[in-house]
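Here the complex is missing a single protein chain, while all its other protein chains stay put.
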Amino acid sequence: MSEHEYKPKSKAGKWFNDRLPLLTLGAHLTDYPTPKNLNYWWTFGGILTFCLLTQIITGIVLAMHYVAHADLAFASVEHIMRDVNYGWLIRYIHSNGASMFFLAVYIHIFRSLFYGSYKSPREVIWIIGLMIYLLMMAAAFMGYVLPWGQMSFWGATVITNLFSAIPLVGDSITTWLWGAYSVDNPTLNRFFSLHYLIPFLILGLVVLHIWALHVPGNNNPVGIDIKKPSKDTVPFHPYITIKDTFALLLFMIVFAGFVFFTPNVLGHSDNYIPANPLVTPAHIVPEWYLLPFYAILRSVPDKLGGVILMFGAIFILFVLPWLDTSKVRSAVFRPIYRQFYWIFVIDVLMLGYMGAMPAEGIYLVLARVGTVYYFLHFIVVMPLVGLFEKTDPIPMSISEPVLTGGGAEPSLAKKDNGKI
Amino acid sequence: MAKFNFTKILSILTITFIPNTIFSAEQIDPIKVDWSFKGLTGKFDRASLQRGFQVYKEVCSSCHSMQYLSYRNLGEPGGPEFSEAEVKAIAASIEIEDGPDSQGEMFTRPGRPSDKFKSPYPNVNASIAANGGAYPPDMSVLVKARPGGSNYIYSVLVGYEDPPAGMELDDGVYYNKYMIGNKIKMSSPLSEGIVEYADGTEASVNQMAKDVTTFLSWAAEPELEERHRTGVKVIIYLILLTVLVYLSMKKIWSRIDSEI
Partner (left out) sequence: MSKEEKNVNRRDFLFTASYTVGAVGLGAVVWPLIDQMNPDKAQQALATTEVDISNVEPGKSITVLWRGKPVFLKRRTPDEIAEARAVSMDDLPDPQKDEERVKEGKDEWLVMLGVCTHLGCVPLKDKGDYKGWFCPCHGSHYDVSGRIRKGPAPKNMEIPKFEFVDNNTIKIG
């Protein structure tokens, strides 16, 4: 991948590198030419890596103390909170870390949507990213079951029952998932096992995600192809590493604020009530990061239809690179798409809000409108806007002003350069 | 030119998440109490914790278990901080079942600090049977298990009233202004002077409710004081490092910016 051949300085380094080119890989990662106009929305890739590692490390620690048994799980979590040295800290980092992970991943995804990072030649990066996102949701869901509180139990019941919507084999699949005739101890055990496995699958996909990224190189706010290395790029280290570190520290301040001062605000108080198969809580809601999909599920009055639409809402993202017909990547130069982009953001936020509200009255109506629009955005807006939109003039390179004059601000490229 | 900017997102968030009032249709918001343990550097009031433990022991513990706490917790830093001798005496005043001994028999012995709080009933079913079909919830994490937290617990304790005209209540059901659904199967547990405080504090219902809620808040979050202390240090540290990294970043990028 690297344009120049890396030569280790020491003899030992050369000997090793000839056999396993780790030093070449290190040099590639260090020198990797990165567009110099990346803004702070691009720092979330690094932040997400931090989130994944934090979850894996704290998770391994928690697994040393947690007991995956229906009779003991809740008590073992209390044991972690009360008796284990720094147990409270490690558990609160892990539980809030899940939320921070999703916060970062949503910013990362919406950044990609705005700047067209999913488009050719980066479709595979996008698809691997979506697979990571799906696995994150699975890991988060199963992790939420482990404390074996009321929300754990009923969340597990509701989500596993989604599979019973499948015609003919649905009930058998659900029973198979449970390993019992309801969510029970066998379910908890297998969820724990899978919850431990999935992060490592994610880690593997992250390696592929970055590998696929390093083939075409980063997209950038202007969205144009750049020559690398050139005046438009900087080596990844130290320019991008220091910038990522700075953004990560700001992110960690927010993270620490949650962990130390409002550790339970993102959770649900019902999960501090031990699981009780006889009583369902009055309002079952998933964690905040799943709410938009929950709203889509509930907006359909048909069981199978709701499940199909909910999964469809995620899977439609996989074909997005081919639904978007525009030749221009960045929404900065797409005046019409830009408006629809913000409408879409509002639509997803509204769906999230409806997901937290009871499915009745005006909430249900709005959830249905939101659901219809969600799909319209991808199936109708994306292809049509791409065909008919008159885009703004695009600069030739990120260091140079716009080639053809016209409406766009020639200072744009400069402005982005100045920003670090 | 519209960019992917933060202020825009913030304003969208504010519009989207307008405060909702859907759940408060029947029930009023809990009383807001100015707890000493709220805020970034909040700490528990030791005297209140000790009095609260007395209320728990003399009133609540006859029905409510607190199974995740041990007597030793009462002497740990950040809690009521009873002296070692006091903790031993508190534990020793409880009969704990232990065993089996070498003959295979269970036996009772005085409690030790390492013992868990003794539950009033042998199991959940027994507690339901003894309380007219309602389960008196375990109090270990009760404050974290209720949406309003400490304010809600306090409000319920002082929220007993005569039912509004026209409301029929079954036997063993009481009206409570703040309880979710307004019906509660626990009769008003606190009454003027039901405990006698050793430190001479007047045992009014409000005072006892405040003390016992403080105690329950500590029971649910015994790490609170350490958490607040560590949190302040961590955030100060992070801000310091952020400033250093920011300056370093400016320095490093100045090599590029000067070329443009």
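In order of appearance the chains are A and B, and numbering begins at 1 in each one.
What we mean here is this: a contact is a pair of C-beta atoms (placed from the backbone, for glycine too) under 8 Å apart; a residue touches a chain by one contact, two chains touch by 3 or more.
All values reported here derive from a predicted model rather than from experimental measurement.
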item	value
Hidden-chain contact residue, picked from the options B:Gly42, B:Pro113, B:Pro137 or B:Pro163	B:Pro113
Candidates A:Val61, A:Ile224 or A:Ile240 - the one touching the absent chain	A:Val61
Which of B:Lys38, B:Arg72 or B:Lys177 contacts the chain that the document leaves out	B:Arg72
Among A:Ala70, A:Val84, A:Ile198 or A:Val259, the residue in touch with the chain that has been omitted	A:Val84
Contact footprint on subunit B, counting only the chain that is left out	70, 72, 76, 101-102, 112-115, 237-238, 240-241, 244-245, 247-248, 251
Subunit A residues that touch the omitted chain in the full complex	57, 61, 64-65, 79, 82-87, 89-90
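Everything that follows uses one rule, which is that only the chains that are shown with their structure count from here on.
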item	value
Distance between the centres, which are taken as Cα means, of subunit B and subunit A, whole angstrom	34
Touching residues (chain side subunit A, partner subunit B) in the complex	36, 39, 41, 75, 78-79, 81-82, 88-89, 92, 110-111, 114-115, 231, 234, 238-239, 242-243, 245-246, 249-250, 252-253, 256-257, 259-261, 263-264, 269-270, 272-274, 283, 331-332, 338, 342, 345-346, 349-350, 352-353, 357-358, 399, 408-409, 412, 414, 417-418, 420
Footprint of subunit A on subunit B - complex, ascending	1-4, 8-9, 12-13, 16-17, 20, 22-23, 40, 68-69, 73, 137-138, 140-141, 144-147, 149, 220, 222-223, 226-228, 230-232, 234-235, 238-239, 241-242, 245-246, 248-250, 252-253, 256-257, 259-260
